[in-house]
Every structure is written in C-alpha cells, then in structure tokens.
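All protein chains but one are shown at their positions in the complex.
Naming follows writing order (A, B and C), and every chain is counted from residue 1.
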Amino acid sequence: MIKVGIIGATGYAGAEIVRILMQHPQAEVVWYGSRSYVDQKYAEVYRNFFEIIENVCEGDDLTEMAKKVDVIFTATPQGFLAGVLTEEILEQVKIVDLSADYRLKDVAVYEKWYGIEHKSPQFLKEAVYGLCEINRELVKKARLVANPGCYTTCSILTAYPLVKEGLIDPMSLIVDAKSGTSGAGRGAKIPNLFCEVNESIKPYGVATHRHTPEIEEQLGYACGSDVVINFTPHLVPMNRGILATEYATLKPVKRPDGTTGLPTEEMIRAAYKKYYADEYFVRVLPKGSWPETRWVEGSNFVDIGFTIDERTGRVIMCGALDNLVKGAAGQAVQNMNLLFGLPENTGLTMMPVFP
Amino acid sequence: MIKVGIIGATGYAGAEIVRILMQHPQAEVVWYGSRSYVDQKYAEVYRNFFEIIENVCEGDDLTEMAKKVDVIFTATPQGFLAGVLTEEILEQVKIVDLSADYRLKDVAVYEKWYGIEHKSPQFLKEAVYGLCEINRELVKKARLVANPGCYTTCSILTAYPLVKEGLIDPMSLIVDAKSGTSGAGRGAKIPNLFCEVNESIKPYGVATHRHTPEIEEQLGYACGSDVVINFTPHLVPMNRGILATEYATLKPVKRPDGTTGLPTEEMIRAAYKKYYADEYFVRVLPKGSWPETRWVEGSNFVDIGFTIDERTGRVIMCGALDNLVKGAAGQAVQNMNLLFGLPENTGLTMMPVFP
Amino acid sequence: MIKVGIIGATGYAGAEIVRILMQHPQAEVVWYGSRSYVDQKYAEVYRNFFEIIENVCEGDDLTEMAKKVDVIFTATPQGFLAGVLTEEILEQVKIVDLSADYRLKDVAVYEKWYGIEHKSPQFLKEAVYGLCEINRELVKKARLVANPGCYTTCSILTAYPLVKEGLIDPMSLIVDAKSGTSGAGRGAKIPNLFCEVNESIKPYGVATHRHTPEIEEQLGYACGSDVVINFTPHLVPMNRGILATEYATLKPVKRPDGTTGLPTEEMIRAAYKKYYADEYFVRVLPKGSWPETRWVEGSNFVDIGFTIDERTGRVIMCGALDNLVKGAAGQAVQNMNLLFGLPENTGLTMMPVFP
Partner (left out) sequence: MIKVGIIGATGYAGAEIVRILMQHPQAEVVWYGSRSYVDQKYAEVYRNFFEIIENVCEGDDLTEMAKKVDVIFTATPQGFLAGVLTEEILEQVKIVDLSADYRLKDVAVYEKWYGIEHKSPQFLKEAVYGLCEINRELVKKARLVANPGCYTTCSILTAYPLVKEGLIDPMSLIVDAKSGTSGAGRGAKIPNLFCEVNESIKPYGVATHRHTPEIEEQLGYACGSDVVINFTPHLVPMNRGILATEYATLKPVKRPDGTTGLPTEEMIRAAYKKYYADEYFVRVLPKGSWPETRWVEGSNFVDIGFTIDERTGRVIMCGALDNLVKGAAGQAVQNMNLLFGLPENTGLTMMPVFP
C-alpha cells in the first residue's frame, strides 16, 4: 500500500483526494494535514466520511510527514510548498503539488502573476508539469510533480492537438471559461455565499487571471513559439464543473489532397484522434455533440467537442471536466499512479454522477 | 458474473442502477430495456457513459429477457410488472421491482391509493418487501423483491427502532419529508422544468401521497398494531436527496432505573444502537448532529439524528438519504447482493460526493 | 415625504427596505446606517443601486439619526436597539425594530432563548408586536413597533384563525418550516457558502430555535391559554422564501347543523375568511391548491392552503411568504404605513416575480 499524506486535506481539493483514495486499491491516507482543524476528527469536518474515517487532522509539518509517507499531496495556498521544500524531503518522498508553485518554469513570470517571491526556484527545473496526457513519460521519473490548474487542464487539453499540429494560429486563441464555485475554495468570504453566487453569473480576473501564463507556457511548448492569449474565467452557480469555450483562427495548411487551404473538419478530427485515441480520460465527442459539465461530474473524464465556422474561418472548441477531479484531485491521483508504476486509471474509473 | 437486465434503464433510477453496476465486481448489465429509446445507443441517452457503454437500448419484453439474464430490475411505472409477471418468469429469474406493485400486501389498499387494478395479486404473498436492514433473511430466499419507495425507506428506517421498541406512540407519528427533483422522474412535464422548480419549495400529495400506506404497513408490522400517520412530501430545488423530519409523542415506559416515565435520550439511543450498530449503511449521528442530504449524496448511506423536546414530550427524528441510491438503485443492488449470496455492500461502498 | 433612517442598511433585510422604499411614493431614505461600510458608497455594496443611489453609508448613531428622520428601521443583531434606546429618542422618532428585542413581553423568556441580558425592558410594555393583520389598530398608535420574525409571521398567520376560533388543539401544533438562505444573513460563514448550501437540505435549531417562543406567545394570546409547540426550521438551497407546513389535531366543536364533531372543511375555510377576507396581503388558496414560495417571491403576499386528513383527525396547513418582504422589510414598511396613516399597501403592491 502506498502511504499518502495530504497537506490541505480540509479544503475542497484535499477532501476530493481523500474521497478518491478511499476507493483506491493500493493507496491509503495516513496523514490528514490541516491548518485550521488540527486535532479535530476529519469526519467532523467532512461528515460524508462519518464512521468511515476515524483519523484526526494533523498539522502541516512537511519534514515530519516526509518520514512517514510515500507520497505527499500539497493542496495549499501559493507559496507554501516553495517556502518549505528541501532536497532532503525530496529524497525521501514523492510530491504532487496542487498549488502553482512549480508550474511555471520562469520564476519572473511566477512572481509577476502571483505577486509573491518564489522561495525555492532551484526546484523549478526538475519539477514536471503533471498534465499526464502530455507529460506522461516525464512524470513517471519525477520526484516533484506540479499538478496543473483546473482551468489550465481544461483549456490546454481542448486546444493542444490543434496547436501542436499547427492547424490554428495560437496567437488568435481566446479561452472563455466557466467554472462551478468549488473552484473558489472553502474560505469564508462574502462573494462566495450562497445568495451572492446563486442566480447569477459573472466574469472575474479578466485579463489578469493567473492561469493565463500557465496555458500560454504549455501551448508554447506545443507549437514551439510564444503564445499570448485571452483567458476569461466566469463563476457559475453550480458546485462542480469547468467548461472552456475556445476560439481560434484556422491556419492555411497543406491538405491531404495536395491543395492548400483551411483545415477541414476531418483534419481536425484526425488531429484529436492522433493525440487522444488511446487516452482513457479524454473523450472526443462526435460531430454535433458538445460537452456539458453534467456528463463528467464526479469523474476524471474530459469531454471535447468542436466545429468549424466557415463564415469566420475559426474553429470553436469546447472542453468540459470536473474541476475537483480531472482539474485537481483526480489528476493528482493519476500522477501518483504514474509515479508508482500503477495503471494510470487505478482508482479513477468512477462513473460520472448524473443527475 | 451475474447477468443483469433492466426494464426502464433510461429513467433516472434505471440509469443509477447502471452507474452502480459499472463498479460492481460481479454483475454486468446485458439488457438495457427502454420503451422510448429502443435501438438508440444507451450512451446517447446518458452521455456520461460515452465510450464506456456500447450497448443499444432494447425493448421491455420480460419473457424474452428472463431467458437471458439472472436478475431483472424493473424501474417501471406502477402496474407494468403486475401486468406481465408469470410463474414461468419467476422460475427462470430473480426480480427486483422498483415499482410499487408488490409492496403492499393488501390488494385493496393498493388499488385504492394507486387507482389501478392489480393484475397479479397471486404473487403478493411471496413477494418480499426489500428493506434489507429489516427483512434481510427473507430477501435472501426470495424470488421476487419489492424494492421500497424512496420516501418510505427514509421514513421507516428513521422511526423503526422507536416504533419496534414501543418508545413512541405510532399513531402520533408525523413525517414531513423533502425531496430533490430526480424523484419526479425524467418525464417532460411543465411542473418539473428548471424555472418552475428552481428558487421554490412546495408541498404536494398532501394527505394523499402513495407512500403513506407503505410506511403505515411496515411500521404496523414493527409495533404489531395499526399505524395511521400524516405524511407530507415537499419538492426541493436540488437534484438528489431526501430528508424526512419526523415527530412522535413519547410513550411512558419502564426505565432502566425502575421508574416509569418518558424514555430518556440514552434509551432512545440504545434502541437505535440495538438495530443499527452493525448496519453498514445506517449511520446514527451523535447528539447535536443532524442529517444533511449533502453528506449522503451519491452513496447508499442513511444518516439519522434525533432529539427529545421535553417541553412537548415529543421526539424529533430526522433521516437523510440519496433518493436514487438508498432510495432506489442502491437498495435494489443491495437486494441483488442478498439474493445472490454476496456481501451486502458489494459494489456499494462508494463515498458520498461533496461538494 | 417621510424621512427614513435605516440601521443595518447593508444587510439583506436592510437592503430590501431600501429596494422597497425606492418605489414608495411618500418615503425617502436619508440615512444608510452601517457598521462595516461607513463612508463607502451604498451602491458599491449593493450594485443593483448603481447610478440610482448616490448616498454613502453612515454610522449607526441612533441619537443623531433620531434628529434627522421621521422613522428608523433597525435591521440589527439582537441586543443592539435594547442597548441604545431611550425615552428621548422615542419622543422624536418612530422606530420599527426588525430584531427580536421587543417581540417577547416576558423579559425572562427573551433572556433564556437569546442568552443575553435585556438592557431596556422598560419599553417592552409599550412596544407593539407589528403583525399588522392582527395588531393593526395598536400599531397605528405606537411609537415602537417590534417587527415579527420571518418564520413567525408565516407560522402565526397560517394557524391564527384556527387557533383563535378554537378549531384546533394548540398544544398539538407542529410547525415544520423551510427557508431560503437569505434568512441566514450576509455574514461570511462557511456553512452559508454556496457549495455548502447548494444541493442539500438540513434542519437546524431543532427544538431550540428562537422563533419558537414568539410563535407560542402570539398564538397564546389568540386562544387565551398557554401554547407549547414544536418548531423545526430547515435550510433550503434557494435565495428567498419560507414555507411553513403545520399540523394540528382538530378539536370537537359544535357544528352549524347542531351536532358535535370535528370541524368540517367549510368551517375551517369560514374561519380563514373571517379573518383574512379583507386582508390585501393574505391569500387563502382554493381547495386543492397549495402555497409555493415562487408565487410570492419579491412580494408582500402570504399564501395559505389547508386540508383535513380525516384518517388522522388533523388539519394540515401550509403558508408561504418571501422572508425578506412579508417576513422582514415589506412588513416593516407595512408597519410604517400604519404609523403614518397611509394606506397599508402603499409602495407594497409589487407583483411576485416569476420565474
């Protein structure tokens, strides 16, 4: 059994790791780290686990934890892990970090978008960006995995094959994303009260959201050149789910019949197939079908649909996932599976829950 | 592998059986019976199963199905199974009926509350009321299981120990129940439209709801005398969940210390413990805690809490479950497990999903 | 124009007073009192009033305010008004208090249920309980009006005629109430976050909720004897609305035909008619119709329905209102209208908003 420690086990993402690992045949949570609930029974904080989990919450001492577990998930605020990580710890334990501390390779970009100093840039190089479908082989050999953000996972996977294959102009990419409210965390803030969120939709972080450079960096690797995009998140009155609607201008390419012109639907579908045909968690929908967050809720799937609008010469792509699963805890467990040589979907085959 | 057929696989309860059985290690759905979607791919009707279930919907011919499967779940309108069930079928296959056709032993009561003629009363006697926690041993030997209603499962389990132990006056029982909207089914009706249900709560079926006689019959068996109750269901703007708040007058009893008086909190807790201490799916909450549907959503658990109000001499009990799981599909699978000699919680250990 | 001051203008109830008075032809808010937002523009706190209200929030100095306005609404925590009210203030200004400070005549009951000392019990006697439909004439002559609680308004109006006419046993009364989340206020608390409330229903304050003695006291006046009830509130995932489902045992009475027996449906309807036929804001629904909160949302109406269950000898009554309007701000304005000799529904004829 893999022994698991979680720092931030009492946040929504941490609790979702717990939920998933309760069904995992080869892992077991032995340290429920928390800052606010130390010494309280975990099942009092999340009463869904009443009579199932008897552990009490422990503190967030990474050094101590590293001695007792095989892998640590850090579902913590930005800056926490960077502030305490050491080589000694990394020699003892694998780490899957759900914060943004090691996602961006360029420390200046991190410090600009997050507004805090990075305390351990020396680990940036070795950290592997844990988008499993793209970096699978690197993850397998990693010690430190930077688990991607929820919006970024959805945004990148939706556009990746077309960027990689040069079918769209990456500088034309616009990502209009919509998220359920669990993405905002469990902090007690007025804007997240039921009556403030319910019966409303709003944009936020327009042109300034921190997932922007993360998307740009990863898509930049895909196409081999700089990518600058517009990314606009919105808050939707639902618990879970992210939908990313993406717009990009098609690039003239050489078509299979030898002519040059905009990519056809078949070419785009072929690009998706090339990268995702064997991916268990990525489901490319047939023509005319569009992702809806309800069809992935509670699962680790990403659904993707697209169409070409010949009137404008753009492709419209759409991706959906559960922000707490494939957007956070599920992907973290997927990374853990890779780190420990398990089949990638071990413990992750739960069906989407509908309705 | 147990071969499973479902009639009504495209309703919400049917789809929940499918979802649960996808995770069941010893059962496999081989017949997705439907009336409205014959020849359509099942995963087109419920796209959460896209790329997972390749079957197409078949018809609802019970005789044909009985030849091909080991157990049939009928998630059908009242009257369907009673109209087609035969001895020949029952000799070939086990049946778990999620409709009300065989729940009430008295055909006159059935016909009065349901307003339809019962077409096969000859099976009423052998049918076992499938409330596993109470009728476990009978279910194990049954051919035909009448799976309890969603409201009834919640209402009965919440009050059962106190009725059975004679701690409350069963004629004083009032059940005020609240349900999510999936209980209303997937039929296209104006009252179930999003805008009609959202931002509102309403009572319905006041003093006439069909689950009333079912609760009364079962609690009557528990106390050995007639039970007549008030039962009022309400529709709540959420997908899943039933909460039953129950009120009953405490009966003077002989207390452990030899005096006569109203039962104490300890006595009531002891009664719950007596019946539920070993029940995996029933969780009696500690003093001061109350059930909330969010803590059982997606799982087969029933949470129960209570308090004594000394000012009024009543006990207030409260139970919560997921109407599609313990209130329908989960309990049906629990019954299947009993019918086939499997551990009762096989395939039913999924955690509640929160948030 | 009546000059209005509000203390607690930045809470949900306070903001609803503002919304209503914006449409009131003879009143004008001149003091937006707040504790947390002093010197901020009111329309920044409630941006629905952007470009409509230019005022900034001021403090909560009652003495100062009393010099500048004709009426003060206090939408404040329990104990605030009792701590600052003086005879001098009451000589200058009318006060409608939305807190519980002057609702209960017995200071001991107040201190027991609210757990705080009452700082100005000398005003308890003169304070008028502002349930307009019942205390109209007293309100007209009052200086200090204790505006009823949201649950209490709904609970009392629903049962009042039957209690008053002796048709039910008031000691048998059970009130099972359900409320939208705005009733919990705008404080930043984890239990009121969107993800905690959404997709769930829960009871709270079982057998201990502070509206209990308020209902008991007022119904006690109606029947001339002590009333002890069970009152159980529940939190529902919607913004507005309260539904109270009430159960009571019918009392044998002399019927119109001279016989003695339980009251008939006609007798009960006649009782409702006797008290509410001329009440603009109380709508007694025809047989077979039941209140739903969506039909009163945004308005000052209370809808009431009932049925007799002859099987149990009980009457089931149900009332619905908007907790922020008839349950708080609307009733407060209704009281203001009475205090100033205006037609009672002035500024209160807004239609329910549906959907």
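Keep this in mind: a contact is a pair of C-beta atoms (placed from the backbone, for glycine too) under 8 Å apart; a residue touches a chain by one contact, two chains touch by 3 or more.
Treat the numbers as computed from the prediction; the structure is a model and nothing was measured.
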>> Please identify which residue in C:2, C:15, C:134 or C:215 touches the non-displayed chain.
In response: C:15
>> Given that one chain is not shown, which residue among A:1, A:108, A:188 or A:201 touches it?
In response: A:201
> Which residue, A:47, A:240 or A:326, contacts the hidden chain when the whole complex is considered?
Replying inline: A:240
>> Residue by residue, what part of chain A touches the chain that was omitted?
In response: 171, 174, 176, 178, 180, 195-196, 198-204, 206-207, 228-230, 232, 234, 236-241, 243, 245, 247, 290-294, 297, 307-309, 311-312, 314, 316, 318, 355
>> Contact with the hidden chain only, please: which chain C residues?
In response: 12, 15, 19, 22-23, 46-52, 182, 199, 239-240, 283, 285, 289, 292, 294-299, 303, 349-355
> Residues on chain B that touch the omitted chain in the whole complex?
Replying inline: 12, 181-182, 186, 188-190, 192-199, 237-239
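One rule holds for everything that comes next: only the chains that are shown with their structure count from here on.
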> Since chain A and chain C are copies that touch, is their contact same (over half of the numbers shared) or different (under half)?
Replying inline: same
> Hey, which chain ends up farthest from chain C, C-alpha centres compared?
Replying inline: A
> Once you find the CA centre of chain B and the CA centre of chain C, what distance in Å lies between them?
Replying inline: 38
> Approximately how many whole Å separate the CA-defined centres of chain A and chain C?
Replying inline: 47
> Can you list the residues of chain B that touch 2 or more other chains?
Replying inline: 199, 239-240, 292, 294, 297, 355
